[in-house]
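The complex is shown incomplete by one protein chain, all other protein chains being positioned as in the whole.
So, chain A:
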Amino acid sequence: EKLAARKKRKKEREALGDKAPPKAVPKTIENQRVYDETTVDPNDEEVAFDEATDEFAPYFNRQTVPKILITTSDRPRGRTVRFCEQLSTVIPNSHVYYRRGLALKRIIPQCIARDFTDLIVINEDRKIPNGLVLSHLPDGPTAHFRMSSVRLRKEIKRKGKEPTEHIPEVILNNFTTRLGHSVGRMFASLFPHDPQFIGRQVATFHNQRDYIFFRFHRYIFKSEKKVGIQELGPRFTLKLRSLQKGTFDSKFGEYEWIHKRREMDMNRRKFHL
């Protein structure tokens, strides 16, 4: 009967000709999304002031160069290790270190002493990476993500090469709310500020319905209106689980945002990032 209704509507439209009402826009989840009052307005002064004074200010003022430490949970399996290596080629100025059973709370002061700006811990379960803890070191926010659908470089269908050493560009898509904004800045602070356009590499963090998709491409401008992209580098999707104000501390930390399953998953049209 839906088909019949549609046919009838089409006939009416044709019958009316020019006077037909404009075509209805189909409803998508993005259209129907519950309005989030924390959406960032580009001209919002308060937000701008906050950003100027929060923990990423030294990065955005170009005072600090990002230096990243990537590590895993205990006893990483092969897949995780390879993923860590690939991730370290994607992010410039990053180092991979084995965990060897060290407590996070103890390695954090050491990292700060050695001048690292960010710490990434990839948590593993059943031989695949499934969680990511990203913490900005000199007392910065810590974000805990659930990672899914990780594809290593050799599993991506392409015939390209590895990423070069050039600093990639960063694209952050769709981070609208305050929370999304701060998460986006966290990601941006991983990469050095001045992308080398010679490298023509771009790392994308695309947020869609609270899932953050990470892709790493090489682009080439075929003409003015056409660009070709070729995917190289690993890909994964993240879902934010919690955001903590200070560095990693599960018991005494002050949580800025936790994903509460009961309340937040109820509504299918409400997203937080």
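Operating definition for what follows: a contact is a pair of C-beta atoms (placed from the backbone, for glycine too) under 8 Å apart; a residue touches a chain by one contact, two chains touch by 3 or more; residues count from 1.
Note that contacts and distances are computed from a predicted model.
In the listed set "Glycosyltransferases", "Glutathione S-transferase", "COMD7 protein" or "Protein MAK16", the entry agreeing with the UniProt name of the missing subunit chain is "Protein MAK16".
Per the touch definition above, the residue from A:R62, A:R114, A:K161 or A:K260 contacting the chain not shown is A:K161. Contact between chain A and the unshown chain involves residues 28-30, 74, 101, 103, 148-149, 156-161, 169, 171, 173, 197-198, 200, 202, 204, 206, 208-211, 213, 215, 217-225, 227-231, 237, 239, 261, 265.
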